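One protein chain is absent from this view; the other protein chains keep their places.
Note that the chains are named A, B and C in the order they appear, and that numbering of residues resets to 1 at the start of each chain.
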Amino acid sequence: MSAREVLRMDGHLVDSLLLAKVLDAIVAAGASYRILELDLGTTNLDQSHVRLEVEAAGEVALERLLESLHVHGLNREDSADAALEPADADGVLPDGFYATTNFVTAVRLGGHWLRAANPEMDCAIVVDTTTDPVSARTVPMHRVRRGDMVVVGWNGVRVEPPERPRARPDTESSADGGGHESFGFMTSDVSSEKPKALVVARVAASLEAARSRRDQTGAGGAGLGSRVLVVAGPAVVHTGAAADLAWLVREGFVSVLFAGNGFATHDIEAAVLGTSLGVSVDAGAPQEHGHANHLRVINSLRRLGSIRAAVEAGWLTSGVLYECIRAGVPVVLGGSVRDDGPLPDVITDTVRAADAMREQVAGVSVALMLASTLHAIATGNLLPAGVETYCVDINQAVVTKLADRGSHQAFGIVTDVGLFVRELAVALGRRGH
Amino acid sequence: MSAREVLRMDGHLVDSLLLAKVLDAIVAAGASYRILELDLGTTNLDQSHVRLEVEAAGEVALERLLESLHVHGLNREDSADAALEPADADGVLPDGFYATTNFVTAVRLGGHWLRAANPEMDCAIVVDTTTDPVSARTVPMHRVRRGDMVVVGWNGVRVEPPERPRARPDTESSADGGGHESFGFMTSDVSSEKPKALVVARVAASLEAARSRRDQTGAGGAGLGSRVLVVAGPAVVHTGAAADLAWLVREGFVSVLFAGNGFATHDIEAAVLGTSLGVSVDAGAPQEHGHANHLRVINSLRRLGSIRAAVEAGWLTSGVLYECIRAGVPVVLGGSVRDDGPLPDVITDTVRAADAMREQVAGVSVALMLASTLHAIATGNLLPAGVETYCVDINQAVVTKLADRGSHQAFGIVTDVGLFVRELAVALGRRGH
Amino acid sequence: MSAREVLRMDGHLVDSLLLAKVLDAIVAAGASYRILELDLGTTNLDQSHVRLEVEAAGEVALERLLESLHVHGLNREDSADAALEPADADGVLPDGFYATTNFVTAVRLGGHWLRAANPEMDCAIVVDTTTDPVSARTVPMHRVRRGDMVVVGWNGVRVEPPERPRARPDTESSADGGGHESFGFMTSDVSSEKPKALVVARVAASLEAARSRRDQTGAGGAGLGSRVLVVAGPAVVHTGAAADLAWLVREGFVSVLFAGNGFATHDIEAAVLGTSLGVSVDAGAPQEHGHANHLRVINSLRRLGSIRAAVEAGWLTSGVLYECIRAGVPVVLGGSVRDDGPLPDVITDTVRAADAMREQVAGVSVALMLASTLHAIATGNLLPAGVETYCVDINQAVVTKLADRGSHQAFGIVTDVGLFVRELAVALGRRGH
Partner (left out) sequence: MSAREVLRMDGHLVDSLLLAKVLDAIVAAGASYRILELDLGTTNLDQSHVRLEVEAAGEVALERLLESLHVHGLNREDSADAALEPADADGVLPDGFYATTNFVTAVRLGGHWLRAANPEMDCAIVVDTTTDPVSARTVPMHRVRRGDMVVVGWNGVRVEPPERPRARPDTESSADGGGHESFGFMTSDVSSEKPKALVVARVAASLEAARSRRDQTGAGGAGLGSRVLVVAGPAVVHTGAAADLAWLVREGFVSVLFAGNGFATHDIEAAVLGTSLGVSVDAGAPQEHGHANHLRVINSLRRLGSIRAAVEAGWLTSGVLYECIRAGVPVVLGGSVRDDGPLPDVITDTVRAADAMREQVAGVSVALMLASTLHAIATGNLLPAGVETYCVDINQAVVTKLADRGSHQAFGIVTDVGLFVRELAVALGRRGH
């Protein structure tokens, strides 16, 4: 039932990351590989050569996988001639036409390999058998003419990975760091243009799995590697997601919370006064109710002495922090120079605050950073490499910044945190809103 | 039951937009005003002076409104002395403390006005009666000490709008255009940090109202001013929102659709192959299924001759364009230089495409631009000023760009279009996902 | 030599901000106005009416100004009929054609006002005298035909400001806050698409003026209102601008510096090791020299005891902080939870750090925030309203965030901080790089 095929690839496979990307793609597709032959050369000036056997669940899956690998230069070992079909109308290609990449591409005809002129992405290859020798060219769809002989399928088509732009080590231009070729792959995981329902489902699955692992370790156990850390910024409240995050805490999806004075203040402001920075968060009217609301909340808390005291006094009866207190979820609030007040629970000494955070990261297996820059970077610096980390922010630059600081495992989600947390809560079973 | 109060404001009220902002805020709060006296001076060098009577639904609403107006420099006409209360603990202010702005602020004591030293936002004002004369200073919350006399309420507090930074007309620095003071108001409507459920509700209400107006005009009537125009970019499909937009079309919320080759291709690709740019949009696996999917879709359409023909042939059975064809919603697809193919329905001549769009804008009362830059700007250029326009994009710069091009009525919504359209459909009654 | 004209405007002038915008534009253009008549009505339901006399430096300047005001609905009081000229070729308008706005527009013909059909921006108005009655329509340039009678100039053209979209106070939709109409003006000052040489020149002029004022106050005096505050983030160093900022300090353009551990560490790292976060900042090779450079720098400073001690020991001999120490420019380094180390000079208690900043803001007249979010927001919260503030950041969302927090005087500059500071130093006289 499973299907196999032997493929080969030639070129500067290692230092252009090509081999790695190809093997990665095979595994990502649920297939597996066996390396039959591998010659990496011995220096970076040598060409490499690899022969692989790929095995997939069935013929269809295999064919689809091979087609997607082919664009990276992984070619069938045993090629027959390319198949040709005539276009049956002007501007329309035969079904199954070979769609080009922007790499140099050759087609096998009469046992010989022939390069197609004018490489261009997303075109077809037309073979002209009336020239001597036979010639091939890259043709955009709208310029094909009825009767043109078009390559179909990808048998007998060979993609040549580009020459490395990197100069030899002793030349000046080696300084460029090789950013070029890997660029195409670089950014795909932080783009905002991904199906968001899938991303939500993935994060939901992680939170659910972590909660299950916790449950299995018994009532008392912290459960090594099953804790979920949430780092939350004020935008979680401003965008109306505090109630959803509070629900996540109540349902046991959150093990520990890191935040700053701003998040805590606005969460309490929303809970007590129904506003965030003076703007209504759930009523129909986004009008101002006084810019000083957050100050009054801070002042009241300072009088009460602590958030816990406010809960015990019945003054605070909902919201994220309320649920944390109720559920025994530890909270670390780290101070910053922009804080108003601050709340009595805020650790104003930043070295002590970071130490308090350090004490809480043991056993964390999933970290969810929600619209926080400062505390998210601080947390990223503290976490060991294996922690599954999701950074949710509407601003792509924030996600980039987090990554540039060395948080290798982070998965960037460029989206609206308000709608994201809402959908996350729904995906985890929240009803009625 | 309604409550009134007379207020006054002095300063450069007109050219600093202060009067306008204040009147705007009164109306936005559901209150009304009567101008009792207005002296704008006659030249831009004169100070202005205004006396207003404000009327609100009740004492509470009035007090809340007046407090929010006060921060802009609209003071009570008849001031008593400021009320003072002692702080009862270090670092804690009396309830009802007056929260400062960053403007110069004076307090009335013993019938005299006294400026508070060191203006700073979000602080309190402490009066020292032991000095001679009596003095007032701005104090951050944590530095108040037990027994300090703190101003409470805003009676007897007067905010002085800042001097205009603008120089006289004959000096060089008049060139700056006065960007300074209006800055605080400028960006508040395009921030991503707003409660998103409210924004969704507002757009939903607009779409519903327009549909109702259409229904009332009878079966055949287009209904002047009741049409809803949607401009959609490819990210609508990439982020998984095509099914929700299709539902909006099916339910009659959309009267006309503008898009490009990209949106149409990916919508059809998603409908026929379940992918968008080769990425699965609804299954669990965001892996590649071949980069050429969109080309195959375009090629098939070119063979079929048109999207309508594809629907009639039973080849296309779902998606946004399918629903448009079914519901008789006109679609204008404008070409661009980056198009693959293009689809046979695309108007490749851009002047003709814009003319086709022009024919469809009559009667449009609501325009919804979804993650589109090129077609949104083109549409914004065509619409008359009265059209209620919502620009939804995750990228704030796109929204800014749209505004800079002169689309005065646009309301910018910085959010994830995928989640936004999904929530919009839910708000309008979509169930079951 | 100066020229005058009487204009009038009708509509909801105040609560739509129209009057304010118009008066603002007059002053910004270096002209002046006299209000001859003003009737604002008494409530927000009344129409307003204003008559203004505008005076400019000459006929050309006046005409240009009036033309730009006209698009906002400020019309000549005494209108003659509109002037018409025939188009002399298909698709080409007569010189001087009237260019439309997207507002409803009327033209005066035979003493009567006639609305042009199909309002659309950036078009011409064509009058058809063969219809009965005479008709006018809005025509895009490419659709004008030879012989069409086209309105030229703007005499006899009347722009009608749009009806306010705001509902009456007692209806639900009044909640929207009127974001609509002000949108066109909102974002223009934070766009990245402005001539940058002008912006640089403006900031340079401010710094120069402040330095001159300081010089005039004599050797010892701090000079009330002449101090320049710089708030700097790490990107100043990463982008290679530290040497330029150091030059600004050395030349006396900076009076006080606020920053965090990151900026200070990277400035010292660049000065001592020539790298920033391990990346070379001035050599030809942006390759890594070890990620731990900043840690070694911090550790050395901790051993030395303070930045001043490092300067005195001859260990630190260049850079921004070195120049500050040398020039006696006070520096406040506020701690944050993400800090490595931190440096011994960092005030780790954030409440104490903010208090230290408070002590330094007296006398500040210009604030320059360079690629800093946290410290810029903290500083914005402390500054009184009159301080001229420039926020330089490549990320528009950061500038928006700063504004949303209430820093009303901020002028946002969306640009590359590295290139900006470099150009600023050149504009202020730096040579040789």
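One rule holds for everything that comes next: a residue touches a chain if its C-beta (ideal position, glycine included) is under 8 Å from a C-beta of that chain, and two chains touch if they have at least 3 such contacts.
For clarity, every value in this text was computed on a predicted model and none was experimentally measured.
Within the whole complex, the absent chain has one touching residue among C:Y33, C:F97 or C:W247, and that is C:F97.
The chain not shown here is touched by just one of C:D148, C:E323 or C:D416, and that residue is C:D416. The missing chain, though absent from the display, is touched by one residue of A:E67, A:D345 or A:E388; that residue is A:E388. Within the full complex, the residue among A:L7, A:I26 or A:L62 touching the omitted chain is A:I26.
For subunit C, the list of residues touching the undisplayed chain reads 25, 28-29, 64, 67-68, 71, 89, 91-93, 95, 97, 99, 122, 141-142, 192-198, 201, 234-235, 238-240, 276, 279-282, 284, 286-292, 295-296, 298-300, 302-303, 340-342, 394-395, 414-416, 418-420, 422-423.
For subunit B, the residues touching the absent chain in the complete assembly are 172, 175, 177, 284-287, 291, 334-340, 342, 348-354, 357, 373-375, 377-378, 381, 394-395, 397, 406.
Of the residues in subunit A, those that touch the hidden partner chain are 14-17, 19-21, 23-24, 26-28, 30-35, 38, 40-45, 101-104, 118-122, 140, 142-143, 162-163, 165-166, 169-170, 173-193, 202, 205, 351, 354-355, 358, 362, 381-386, 388, 396-397, 399-401, 403-404, 406-412.
As a working rule, only the chains that are shown with their structure count from here on.
In this structure subunit A contacts its sequence twin subunit B using mostly the same residue numbers, the overlap exceeding half.
When chain pairs are compared by contacting C-beta pairs, B-C ranks highest.
For the copy pair subunit A and subunit C, the superposing rotation over Cα atoms measures out at 180 degrees to the nearest 5. Centroid to centroid, with C-alpha atoms defining each point, subunit B and subunit C lie 20 Å apart. If each chain is reduced to the centroid of its CA atoms, subunit A and subunit C end up 35 Å from each other. With touch defined as above, residues shared between interfaces to two or more other chains in subunit B number as follows: 28, 122, 142, 192-193.
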